[in-house]
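With one protein chain held back, the other chains of the complex are shown just where they sit.
Just so it is clear, A and B label the chains in written order, and each chain counts residues from 1 on its own.
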């Protein structure tokens, strides 16, 4: 019998960085008992975003952060939108280049994430923030 | 009772720029009466794309456009594909870097878009175009 479930996750960030939250998603999903379905993860912000990336070597996360620093630097002379601080417009650009939403199929009771795939919240602002993620699942 | 609905939106663009269309989506969805569900927005083009971005300060949109101008410039010496004009290959690159599809959960009868999140069509070509967006919703 097809059905749905939704949940809100609050993630406290410590300023810029990638925060793994695959386990929080899996824990919630485990209690919902879906065998086949589609999980959607949605980030309710425009200065934080989502990423599926390698979960093995933390240097991958460091290099990713550095890449986005170079491509969309905190250089106010480049931007008109400066009212919310030098890190705000780069945060919007970095969000535009990554994902606001990700959907992951569930097969045989498990998310089909690959062995090396982890789900990350990418905080783009320098200050700590409380970020809201909405989870939606449909299936049976 | 789970059910689906689909709709086609036609958006006339005035050449390059970001066009907010959150209201068109909300208006259609309002008449479909879903309490819980998943809305998918799909752009049927490879030289226009989708973006969820800040809806408060229009300067954010200007800076985003400028960023993509710099990163994928209209410089024909860079591209082999030139037959459709100097703005076509940059349009394909800018589409690849943003989104062709976005899915947004519906909870308590509302899209879970954050307060500052707006849904935008990003027209990458210089000339006006008529763009087709397909909406799909599943839920109850």
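Keep in mind that, in the parts below, a contact is a pair of C-beta atoms (placed from the backbone, for glycine too) under 8 Å apart; a residue touches a chain by one contact, two chains touch by 3 or more.
If you're wondering where the values come from, they're calculated on a predicted model, not measured in any experiment.
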{"item": "Residue of A:5, A:29, A:52 or A:134 touching the missing chain in the full complex", "value": "A:52"}
{"item": "Which residue of B:18, B:89, B:107 or B:121 touches the chain not shown here", "value": "B:89"}
{"item": "Options A:5, A:29, A:97 or A:121, residue touching the unrepresented chain", "value": "A:97"}
{"item": "Residue ranges of chain B at the interface with the undisplayed chain", "value": "2-4, 6, 38, 40, 42, 44-46, 71-72, 78-81, 83, 89, 92-93, 95-97, 99-101, 103, 132, 134-136, 138"}
{"item": "Residues belonging to chain A that touch the chain removed from view", "value": "2, 36-38, 51-54, 57, 59-60, 62-64, 66-67, 71, 97-99, 102-105, 107, 112-114, 116-117, 138-140"}
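The definition used in the following text is that only the chains that are shown with their structure count from here on.
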{"item": "Where chain A and chain B are represented by their mean Cα positions, the distance between them in whole Å", "value": "20"}
